[in-house]
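Here's the structure, in structure tokens; my notes come after.
Omission of a single protein chain aside, the complex is shown with its protein chains in their original locations.
Note that the chains are named A and B in the order they appear, and that numbering of residues resets to 1 at the start of each chain.
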Amino acid sequence: MNPFIENPIFLYATGLLVALLLLLGFLRFISLLRTQRTYQHSIVDLINAELPQTQCGHCSYAGCLPYARAIAQGEAINKCAPGGTQTIRRLSWLLNEQREPLDPAHGSLSPATVAVIREEECIGCTKCIQACPVDAISGATKLMHTVIAAECTGCDLCVDPCPVDCIDMIEVQQPPRQWPSPGPNELVPC
Amino acid sequence: MNSSSSPFQFAKLKTRQLMLLVLAAASPAVLMHTWFFGYGMLLNIALAAVIGLSSEAVCLWLQNKPIKVALSDYSALVTALLFAVTIPPGTAWWLIAMGMVFAIALVKHAYGGLGHNVFNPAMAGYLFLLLAFPLSMTAWHLPQAAVTPASDHSPLSWTGFIESLSFVFPIIQNQTIDIDGLAMATPLIEYKMAGQNAVLEAYREGLPLFSRSSGTGWELVNMAYLIGGLFLLSLRIISWHIPVAIIASVLMMSLLFYSDGGSSVNGTPYLHLFGSATMIGAFFIATDPVSAATSNPARIVYGIIIGCSIYGIRVWGSYLDSIAIAVLFANFCAPMLDHFFRPRIFGQVRWSPLRGQTSHE
Partner (left out) sequence: MAISWAKRACPVLGFGKRGVKLGAIKPPPHKLESLRSRIMPTPLPERLVLSLQQHQGDASIPCVEVGDKVLKFQAIAEANSESSLNLHAPTSGTILSVDQSLVFSDSMTPEACIVLECDGADNALKVSTTRDYRALEHEHLLQRIEEAGVCGMGGAGYPTALKLRHGISKNIDLLLINAAECEPYISCDEALLRERAKEVIQGAEIIQAACLANSCQLVIESNMNEAIDALRSEITGSSVQLKIVAPSYPAGDERQIVFAATGRETPSSGLPIDIGVVVVNAGTAAACLHAVSKGQPCISRVVTLAGSPLRTPKNFDVPIGTPISHLQTLCGMDEQSHQGTLAGGSLMGQPVLNLDLPIKKTSNCVVAMSAQEFPAQEPVLPCIRCGYCADACPAHLLPQQLLVFSKQQAVEALEDHGLFDCIECGACAYVCPSKIPLLQYYRSSKELMLLEAGVTARSSHWQQRFQYFQYRRKRVNQQRAEGKQSASDNSQQVEQEFSRDKAREEIAAAVARVKSKKSKNQAS
């Protein structure tokens, strides 16, 4: 028998190590349980959940899901103009990537818009209806069309097909925040 | 009215008053210190306060923060007091300055100032000095009168004051005092060797308890901290969770490992509670709210960690007293404790570390 093993110090140390390992294992177990739901999603779903789902195609992909797939393959995260800085920030958190400004090739930061058809000029060609990715335009051939404002994502895909240019993109009136953050008023900045 | 939404009525207690109450609660212990160890403690405090306040002012000025508002919360004074009573009386001024600047500039303001420091500034400053100047931090320079009562003057006399001053400012050193002869080891060591408590001893031998030669100094200082701590508790300035957990776990550990007459003398529970710095640690240092755990369940665990570490480091470690190390060690754990130990929210089904998954009905 190795006299070292008989030394009680060895027993103490081994016991302490085992206890520590058990503790760490327990903590890891808890944190695994906490994040379990996240693991059930694929990375594409997670990325897609951060995209604004306007389906505008400004990122040069046909819709948000294809762009999410592309990001999962390593595409840049700064191509979503409707999502703006908020989406880029959240994507950079999610993917642990560098936060970059919006790529100007794919649009600029602008407030949310909805499409509005100048109805007296509409000739009823249904081209915009076919272009709309979320079926937010109602109307029929040779009859006036109109945009259901509540469903419109503001993707402006209907603007180009219109032969008479009777579609305007107008800004959505955002209601003012009732409770602004008191942060800037603090006297001692933290 | 300045605020545009409710509430409009506020309690009167402000941070400043809170800090002042902590200072007031510590004052009996400071007086006790002075009674037993001479003016050195008061000099320590005064010097640490001046250096602490000025280095805080400089730090605020460098960061373009409003100096007057931040200085008037008196948190630097509390740090200075706790730092000054932990280092030996009669520590040289440049050591105090180094410790305080380390505490305020590096430990407090480099982390973002009041409310953002991860570690207890006073304890970090003390530990810095302990690691860099171990000898100076364990040798207690006392005025001659406090050590040998046979000398013809009291340590609270003018001569005693000059003696203490000469330790703090070695430039004005009085040649008649033999410094080496006055350096004494920290009381814990002596008690550790003796294994008995001084109050009983002094009582048995008929010594007056408050005389400086009775050897009862540390116990009575600890009593004073206990009284100050109870004062803070009664005002609800601090919550009972941390002190009770620390004292209970130190008591438990010292009872568990107490071996009377065995080969390894670990000290009596009495020694661990009153013969060392446990009381100031439990009531004044570990309860520093900024670096401690913040929810009540977490505070209990935080206190247990500190209590066990205090005992473990004291008995099996190589440091003499271990409040600073134990508190800093628990500071490391505090964010994790806050994360895992939260009270059950009223109306949610059960307490669970897996909150967010199961607790909503």
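Methods note: a residue touches a chain if its C-beta (ideal position, glycine included) is under 8 Å from a C-beta of that chain, and two chains touch if they have at least 3 such contacts.
Quick caveat, the model's predicted, so the values are computed rather than measured.
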If I'm reading the header right, one chain is hidden. Which shown chains does it touch across the whole complex?
A, B
Among B:28, B:289 or B:317, which residue is in contact with the omitted chain in the full complex?
B:289
Quickly run down the residues of chain A that touch the omitted chain.
48-49, 51-55, 63-65, 121, 123, 125, 132-136, 151, 153, 163-164, 166, 177-183, 185-188, 190
Considering the whole complex, not just the chains shown, which residues of chain B touch the missing one?
1-11, 13-15, 17-18, 66, 69-70, 73, 75, 113-116, 236, 239, 241, 289-290, 292, 294-297, 299-300, 338, 341-351, 355-356, 359-361
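Convention: only the chains that are shown with their structure count from here on.
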Could you put a whole-Å number on the gap between the CA centroids of chain A and chain B?
50
